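Removed: one protein chain of the complex. Kept in place: all other protein chains.
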Amino acid sequence: MTSLPWLAALPWLAAAWLFAIGVYGVVTSRHYVHLIGCLSVCQSSTYMLLLGVGFRRGAGPPIFYDHPPGTPAVDPVMQALVLTDIVVGAAVTALLLVIALQVHKRCGLVDPQRLRPLRGPK
Amino acid sequence: MIWPVAVALAVAALSGLLVVLSRDPKRQVFALAANGLVLAVVFFLLRAPDVALSEIAVGSAITPFLFLVTLSAIAMNRTRS
Partner (left out) sequence: MNGRWRLALLALAALLLAPLIWSVASALPPFGAPEAAYGPAVNALLPGARNVSNMVAAVNFDVRGIDTLGEESMLLCAVVGAVVLLRGRRGEDRGDRAGRVPGRPIVERDDATILACRIAALLVLLFGAYVALHGTVTPGGGFQGGAIAASGLLLVYPGEDYSCWRALVPGTVLTVIEGAGALIFVLAAALPLAGGHAALANILPLGTWKDLYSGGVMVVVNFAVALAVVGGFGLLLIEFMEETRAPEEDPVPDEEDR
């Protein structure tokens, strides 16, 4: 990179930062729904990392509708991985929200630091 | 041509921080929707239009709706019991 050297590692550091604060949010959360939001921040760090790996300077998107095939394009495999990742993230978030709702219906509490493990029937 | 991407990545890091720092879940929903939009811009600048479309629909429309409905159901359940 002719410009600043930290620009070469920017997406990896941004992804690590997002993951770190996501985990911090999960650890210090006092509301289950807030915890699930912080988990989605962790997931977005993986999107950034994957797309950053595939990016090529001066290249266009890997869609050859307007440009003939052979023009420089970024990596399409990474974008396919991130597409799958987004759908998986949405499904996991939905399931976690359902579980949070059921926990509240059963225990009346929604604070992860005050909940005790649920005991089965004796 | 890498400066827009760098600025967008920095804004995305900031919006992620805002999502975590919004402790009230009702405020966090809007932070999540804004985070989804910022991420969509980042994906668009990283030359990934498919991923940006998907992120807008999922991260700014469907996920915040699920969060809002869960919060509403929790509030209703709290008054009922």
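The chains carry the letters A and B, assigned in the order they are written, with residues numbered from 1 in each.
Going forward, a contact is a pair of C-beta atoms (placed from the backbone, for glycine too) under 8 Å apart; a residue touches a chain by one contact, two chains touch by 3 or more.
Please read all numbers here as calculations on a predicted model, not as lab measurements.
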Touching residues on chain B - with respect to the absent chain
2, 48-51, 53-54, 57-58, 61-62, 65-66, 69-70, 72-73, 75-76, 79-80
Which parts of chain A are in contact with the chain that was left out?
1, 7-13, 16, 20, 23-24, 27-28, 52-57, 61-65, 69-70, 73-80, 83-84, 86-88, 90-92, 94-95, 97-99, 101-102, 105, 113
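One rule holds in what follows: only the chains that are shown with their structure count from here on.
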What is the distance in Å between the mean C-alpha positions of chain A and chain B?
10
Contact residues on chain A for chain B in the complex?
3, 7, 10-11, 14, 17-18, 21-22, 24-25, 30-31, 33-34, 36-38, 40-41, 44-45, 47-48, 51-52, 54-55, 57-63, 73-74, 79, 82-83, 86-87, 89-90, 93-94, 97, 100-101, 104-105, 108, 110
Any idea which chain B residues touch chain A in the complex?
1-2, 5-6, 9-10, 12-13, 16-17, 19-20, 22-25, 28-29, 31-32, 35, 39, 42-43, 46-51, 54-55, 58-59, 62-63, 66-67, 70-71, 73-74, 77-78, 81
